[in-house]
Structures are given as C-alpha cells and as structure tokens.
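Everything below concerns the one structure shown next.
Left out: one protein chain. Kept in place: all the others.
In this document, chain identifiers A, B and C correspond to the written order of the chains, with residue numbering beginning at 1 in each.
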Amino acid sequence: MSGSLFGKNFRLSTFGESHGPALGAIIDGCPSNISLSLEDIMKNINRRKPGNPQVATARLETDQVEILSGIFEGKTTGAPIALLIRNMDQKSHDYSTIKEVYRPSHADYTFDQKYGFRDYRGGGRSSGRETAARVAGGAIAIAFLKELGIQITAYTRSIGPVMVPADEIDLSQILLNPVNMPHMQKAEEALAYIAKVKSQQDSVGGTVECIVHGLKPGLGEPVFDKLDALLAYAIMGIGGVKAFEVGVGTQASTLLGSQYNDAFYAEEGTVHKKTNHSGGILGGISDGSSICIRAHFKPTPSISQKQKTITASLQNTVLEIKGRHDPVIVPRAVVVVESMVALTLADLLLSHLGSNLETVKKLYK
Amino acid sequence: MSGSLFGKNFRLSTFGESHGPALGAIIDGCPSNISLSLEDIMKNINRRKPGNPQVATARLETDQVEILSGIFEGKTTGAPIALLIRNMDQKSHDYSTIKEVYRPSHADYTFDQKYGFRDYRGGGRSSGRETAARVAGGAIAIAFLKELGIQITAYTRSIGPVMVPADEIDLSQILLNPVNMPHMQKAEEALAYIAKVKSQQDSVGGTVECIVHGLKPGLGEPVFDKLDALLAYAIMGIGGVKAFEVGVGTQASTLLGSQYNDAFYAEEGTVHKKTNHSGGILGGISDGSSICIRAHFKPTPSISQKQKTITASLQNTVLEIKGRHDPVIVPRAVVVVESMVALTLADLLLSHLGSNLETVKKLYK
Amino acid sequence: MSGSLFGKNFRLSTFGESHGPALGAIIDGCPSNISLSLEDIMKNINRRKPGNPQVATARLETDQVEILSGIFEGKTTGAPIALLIRNMDQKSHDYSTIKEVYRPSHADYTFDQKYGFRDYRGGGRSSGRETAARVAGGAIAIAFLKELGIQITAYTRSIGPVMVPADEIDLSQILLNPVNMPHMQKAEEALAYIAKVKSQQDSVGGTVECIVHGLKPGLGEPVFDKLDALLAYAIMGIGGVKAFEVGVGTQASTLLGSQYNDAFYAEEGTVHKKTNHSGGILGGISDGSSICIRAHFKPTPSISQKQKTITASLQNTVLEIKGRHDPVIVPRAVVVVESMVALTLADLLLSHLGSNLETVKKLYK
Partner (left out) sequence: MSGSLFGKNFRLSTFGESHGPALGAIIDGCPSNISLSLEDIMKNINRRKPGNPQVATARLETDQVEILSGIFEGKTTGAPIALLIRNMDQKSHDYSTIKEVYRPSHADYTFDQKYGFRDYRGGGRSSGRETAARVAGGAIAIAFLKELGIQITAYTRSIGPVMVPADEIDLSQILLNPVNMPHMQKAEEALAYIAKVKSQQDSVGGTVECIVHGLKPGLGEPVFDKLDALLAYAIMGIGGVKAFEVGVGTQASTLLGSQYNDAFYAEEGTVHKKTNHSGGILGGISDGSSICIRAHFKPTPSISQKQKTITASLQNTVLEIKGRHDPVIVPRAVVVVESMVALTLADLLLSHLGSNLETVKKLYK
C-alpha cells in the first residue's frame, strides 16, 4: 500500500504529486447534514500559503479548491467528498539541475530505493505540497467537530532558539503575525532570526503546539489505539517532524510521581485536575481537560549552501540547490497540524460511538 | 472498537484483564515455515518480569505461555498463532481500598467515563500486565525479522536525572544489570537513585532507546504511513509514554539545516551518510542506516504518599495506595519497546512486498 | 494475512486447528453493558453439535466454552471477549492413511500450495471444526442485536431433492427435528433420503435459508459495502457454500421489471411493500422489511467410496477414506449461518452509527 489513506471511519485519501496535474483529497465516511461551504475550506488553504516573503518561499502557490462530490445544497450528503486542487506551477526547470542527484535529508534516495523510480521534477509525492490536500480534507473534519463543540488551535511555539514562554501565550495574536506565534514580540524576534539564517543561505526548524478544547471524557481506546498514540501517528506523518510530545512530554522522564501526578478535585459536581501534566489524556482516553501536544520540526532540508552528496549512479558530488526555498516551514505547518489533529479526532469519534450499549440504544430507536 | 488489534498484515490481537482468568495474544498473518519454539517466547517474557526487588514490584508474576495454535512440528503454519498466559495472582484484596476512588494519573476515571463501568480489581484492561501479551506476540515478529537479518535492541537510556552519554553506550552491558542500561556505572547510579526515591514513597520516570540494525532501504510509506509515524503509534501505545523521538528528535527544532542535514557519500558502490541525525528514516522511508528512536516514560502513577483525589460519587478525598508498586517501570518496558518495534516492522514489511512490480514478479512465480 | 479476522468495528478473530490443543474466538469492539452468560453461548454451541446419528458424524464433539476476558459481573466490559474451546479428540489415527494423499474437493492440495506445508492430522485450519469458534463469537453478536430488537432465524430449506415449499414454512418446527427443517413431514423425508445416501457410502448437499426480523431501514452502505454484499462475504466464507441468494435470488434474472418491482404503500403513516422480492434490501441498504437470504451447500467431500486422486508426490492413486463422516453438514450449518449473519449486522450497525450528524449529536452528549 502506498499509505495515502488516513483513518478508519472518517477517512481521508490524498493523491497528487508536486508537479503533476493536480492534488486531491477524498473524505469518505463523513456524516450527512453538516453545513459546509467552499469558503470554510479556502480559509484554511490560505492559512497554509506562504505569507511573509521573509518567512516563506517566493514560489507563488495559488491553490483553488473545487468540490467535486458529497456536498448538495450546502450540506454534506454522507457520500464521499472529493476536493480538487489543480497545480498551477508545473514547470520543472527549477529542479532540472538535481535530476541525477540525491539531495541530503530529502526523500529522493529512499523513494527511488522503494519504487525503483525517480520523479526528478521535485519532491513528487513526498513534497510538502501534498499537505494542501490534507488541509482541504481537514477543513471538513474541523467543520464536523465544530458541530460538536470541539475547537482545535495550533500555533508556532518556537523557531530555532526563539521560544514563547508557557505563561505568555496569547492565542489572540496567532493570526496577527506571519510566523503564527501567540506572542507579538517573540514573533518579531523570530522574524529577525529567520532573516539572519536566510542571509546565510541556511534554514531552521521549530515547534508547533496544538490545543484541543471541548473534548468530552472517553475518547480513545485503552490499548493500542490510545488517543495519544493516534495523535502521534497523525503528527509524525507530517514531513519534517522528528519528535512528538503530549502534556509535559520529554520532561516526564525526569519528574517524580509526586511532581507529575495530576490531582483530581470535584467542584459543584464536575471533575477538575489541579494540573494537566498528562495533556488531557489518561490511559489513552481523553479526561475532559484540554488536550495539549507538540511537534518538533527539523530545518528545511533545501539550503543554497554547497552540500556533499551522491548521484543516482553513486558518484560523490557537490550539490548547490538553485531556486528559492523556505528557510523555515513551521509557520505554514501550523494549519497542517490542526488538520491532522481534527482528522484523528473525527475518526476516533465515529468509532467511539459504539463503545457503550446505552449510547447505541439512544441512537438506534 | 476497543483498539486491541495492532497491524494490518502481520496482526497482533491481545485480550485479558490484570485480574481476569488469563491474558492472550493472537498473531494473524505470520508467514509459514518460520522456526519458532516456546523458549524463544519465554526468553522475552522473562525479560519483562520484575528483576531486582530494588527496581520492581514484589508482586510475583509467573507468566507461563501456552501455544494453542499456529505452530506445527516447530514451525509456523501460516494460521493464527494463539498464545495463552493464565493469571496466577487474581486476588483483589490489594485493590479493594480503591474500589470507589479514582487514582490520580491512572485510567480509572477515563475508563469509567468511556464504558460506564468500573473494574475495581485493578487496572483491568488498562493495566501494564497487558504488555505481557504484547511481548509474547512480539517474540514471533522478532523471530520473523531475524530470518531476514533484522535485529532490534532496546535499553534504558535514562532514569530520572541519570542518563547514559551517547558516546559511552555499550550494548554488551544491557542484560548484565537490573535496569538494563548499556553502562554499568550509570546502572549503579540509577539503582541508588531509585532506592532513594522508593524510600520517599515516590516513583520516577525514564527513557528507553531502541536501535534497529539490518533494515534495508525502502521500508515505510511516503505519506501517512511513514515508518516513523507507525513507530510513534506503536510506542505511544505503551502505557506511560509521553514523548517519542526519532534521530536527534526534539533537538531538530533548534538546529540549522547546515548542521542537521546528513551528507551522503559513496564508498565501493555502497551508500553511506556522514551523520545519522535523521535516525535512519528519510521522508518516512528507511534509508539503510540504523533506525534510532526514544520513548520517554512518566513516573509510575501509583505512589504510597497521600494524594488528593475524588470518589466515583465525586466526593473529594485523600488516597493512600496500599501494597507495593514499582517505583519505576522503565527497565521492564525495554522488552516491550523491542516487541512493539518488531511488530511494526513485521507488518510494514509484509505490506511493502507489493510496492514494486519487479519484486512482485519475483515472488509470484 | 491469514484472513482469520471478520469485521471492522465489531470484530471476530478465530484461531485453532481441528487437531491442535484448542480453538478460540476473540470478539473485539463489543459495546459494554450487554448482559451475557456462558449459557447464552453454550446454547448455540450445542445446536452445532452432531444431533441425530442418522444425520451427523459419530465422532463425539464435546465443546465446552471457557470465557477468558471481557465479561465482568455478567456484563460485557467493552474489552475484548476471549472464548476458549479445548479440543478433546486430538488423536490423528483416523487421518494417518491420508497423510500423503490430497483428498478430492478438500483444501489439502490448495493449503499445501499456499503455505508450503501439510497438516496431515485432518482439515487443520480448513476443518469445519473452526466454525465452533464462529458460533461462540456469534452468540455475542446475537446477544447485542437482541438488545436492539433484531432476531435472526435460520433453517434447513432443502436437503438434496427434498425442499420445504415457501408457503409451508413453520418456524416453530425448526428445533423439533434433527435436520432443523421448518416442516416436520419434509424433515422425515429428508432423514429417509440421508439414510439412503449414507447406505450408498455417499453424501449430499442442501440449502440453508435465513430470515432477519426487526432490522430498521438504513443499514448498509450504498456502494461497495452493501448489506447484501457484506452478507454474501460472510456466508460464502462458510466452508462448502457454492451460491448465495438474497430475496428471489437467481430467479431475478428471468423476471420482468413489472413482475419483480416491490410496490410501496403507506398505511397509518408507516411504509409497507406489497411484495418482498428484494429480500429487505434496496440499493444495498435495509428497507425495514424482513431480510431473506439463502446459502447453497455442496455435499460433504469425505465419502467412503473409492475415489481417484493424487499423492503429494504427484502419483495417481485411489483413495478410500476411513472413519465415519457426516453424509450432510447442512443441519449443523444452520447455527453457523445465523452466527455469521449476526456478526455482519453487529459490525455494520456500529459503523452505521456515524452516518448522520443528527444521530451523532444524539450520542455525543
């Protein structure tokens, strides 16, 4: 299998190469009667587009989504929803120089080894462009979750050494700066840092954090399909992510039980926790507090500096990548993270519906 | 679904509660003709058992595996392999005190919320005991991978503040100390630290690292089913894991592209990389160098100190957990990590067989 | 994959060979809080046992089910339910004569070709014995459906030339005769016919019909996962079934539209059909009338007459099967058909829960 199918009940399939005719997303298993407009989808598609030239590639990506099926009179029908995005810029000249060369830390070599074939036009199926289809499909999952009162918010937590302190996060700022940081001053520091890195023909990584509000207790399965395991699968499936954390994450390995444990308390008949080190998940199941996860992105592999590498015929060579590339992909990845989290929750929610006879009976009458 | 099925082609199903009659593992989809003995399975089962009383629970767990199907005359038959482990210690008195109480950072509350039901006898399905079934099933995946020259080695990289430096790892030491560290002196430091924590009725977390040798290039899928995404799903599905890293992991977000990128070079017609920051995976596909991942475990939630919590009837209360509990689960989790990695690779390998017509033709004749 | 997993949401896994230590069934994904007793399961297990020696094999099959997990205090917990059946009669001497021979119309040859291995002890994984595990697991699906008012009734419609006329079916008679026919006189004719066939060292086939009452409209998916397609998969997965029909079945190909179409009419605000040629399914989705399907079984392949066949070393030979074998399996297959239908409906029902936002909202609050 080529692994382009995500989810079991609320399923996303994506297709398309960076330099082929089109990209696409098919959502299969979406409930009927969800109000959905093209604007809802385009809003997120545009969030993924390169914003500030300081930050992102100058290659213009004009992604226009066309709805091909599954929506009738403004509502989902229960049938597969097909979304098409034509590739406008299919010219391959930017890439012709690397036709015979394996770019370091790119998928060129491994893709070739796997399929016995080289799409020298660019990243092909491994290109970050494929995430446009995920964002299109994710918008449908987000619309579904919104109907159930579940909101997903991601933002850039850090770029290189510039990190937003936990106690200074201001979600209202995210969309007001080109790096999507919840902190205006840190955003400016990040932009300055990116400009410096770019002037050195280099690139940099960063961290995206995502919060989920409004999720009820009970989502996720106790053994393999833990909510955090499924989120890890979704997030590590985004190109460039090298680490996944939930709650306090890596820090958990250095804490004492007395420091880590989240004390429960009850107030007016509702359950609360004094802390949320667990990130809203206990034993793989949502506990009703907010979900908090983090994704660590590596630097963009395409840099203009000379790099030692090999050719397809295994000759040692020096590569100098032409064209303009993102010095950092993190700000554009924010909406991709939101989309993958939404797809995970939508899928889990549908499978969860059948977990208790009482709830099944509520429906089946 | 209760999410007790792992894998698509080489599949593990587990069943059983910590205080029910038995645990079990079913492997479905294992190729025929693999030599397999009960000893191969028991070897790993025993590695999971509490070793040094300083480290692990004093509750004696004597796990004896019985093979019920799928093996004939010492070889796998291609039919499902069923493995049964009877629970010897089903007495619930240790737990009776907590029948009405939700233990902090345990699955009690969320499990109850999900299923509308409380297994007050202990962790039930959420108990770490379930991992015995994973280890039994994982032993079959390990035997299969061994036939293909793939070796998986995990060890305790850190316990609380005690960490083995990357350049001092000595794999030959792992089985020679009760904490399974690849470093004798650090192991002693860890034991001393654990003893201190235990004397304070507290617990501690740690990190398990896992290396895979002998994996050829080409395993893993370029989009959702990336090798690292599937490994993350497998590892985050182990109870207590709060973070997953591949290669340099979280560090990747602070590096420059010029620092991170692994330069390729060719020597005598074979491909090498000067560094392996990627952890053996490029674009979600194995690159032929060794795979390196890390799992960060939280401290054991059961501590003897008094803890504030609530009852099932939402009354605030103070809990004092009786009985003896592991101050750290990390050393026992080492073989569980190996098992989950093996199951992931075995499953991916079977689905990978059909990725290229040339290889399909080689098989289909 | 060895294809021993049935269903996506309400899943049955079976394991075990006819002459291995045990058979087993694991149900994963069953909702919690369903009342279930061992008696419910044994009742159906006993219906599968050879009844009248005139009809079935004299090999005594004493199947005792042990519940290993998933049931607590008389109710399902939401965790996997594991059911174990030890094989009492594992002696292989009956089969030793055929160790080197491929029995005609048995799976010996194809199983060997697939797995490169011969389980000469008997049918091994391909034996009808495996259906005992399906019946055990099916009993849980039946209990679940009963909670929702869905009843499944199967019976022997015909044995060889002896068929019960459609307008003479009397469900109250099914359990009162050893061939499970809904017609006492036809049952006696069938028994006489079977006795004659047996005296000629021959075997005979027959037909099982199954009716489902109480299924609401809306179950089944419009494209590939049609209710009738999933039922066909379930029924054709029973050994010996060579044809599957829904409603008028094969007859549909010779009818005119004006003869076939089921006219709708409304009475006191409820929908009715003047006829039910469709068998309760329109466009792959249940229409609220009773479901009616038929399975056609071939004669038992093991007959005592001399048969021409080949050895594993491809020598032509003549086989004379020793031991006593069922001259007909149809009466024992009735409960297997009910079980597979129940498993199909339970699985479809769980996936159906998420098909409409209104119902999802009803559950998710």
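Going forward, a contact is a pair of C-beta atoms (placed from the backbone, for glycine too) under 8 Å apart; a residue touches a chain by one contact, two chains touch by 3 or more.
Everything numeric here is computed off the predicted structure, so don't read it as measured data.
Among A:S4, A:Q173 or A:T207, only A:S4 touches the chain that is left out of the view. When the missing chain is restored to the complex, the residue among C:N46, C:Q64, C:Q113 or C:Q185 that touches it is C:Q113. The chain not displayed touches chain B at residues 8-10, 29, 31-34, 76, 78-79, 144, 147-148, 216, 222, 349-351, 353-364.
Chain A residues in contact with the hidden partner, per the touch definition given at the top, are 1-2, 4-5, 8-9, 11, 13-17, 20-24, 26, 28-30, 32-33, 66-70, 72, 75, 77-82, 84, 114-117, 119, 124-125, 350.
By the touch rule set out above, chain C reaches the unshown chain at residues 1-6, 8, 14, 102, 104-107, 109-111, 113-116, 125-126, 130, 158, 160-161, 197, 200, 202-207, 217-226, 228-237, 239, 241-250, 252-266, 269-271, 274, 277-279, 281-288, 296-303, 305, 307-310, 314-316, 351-352, 354-356, 358.
As a convention for this text, only the chains that are shown with their structure count from here on.
Of all residue numbers that take part in the contact between chain B and chain C, over half occur on both sides, making this a same-residue interface.
Multi-chain contact residues of chain C (touching two or more other chains) are listed as 8-9, 29, 32-33, 78-79, 350.
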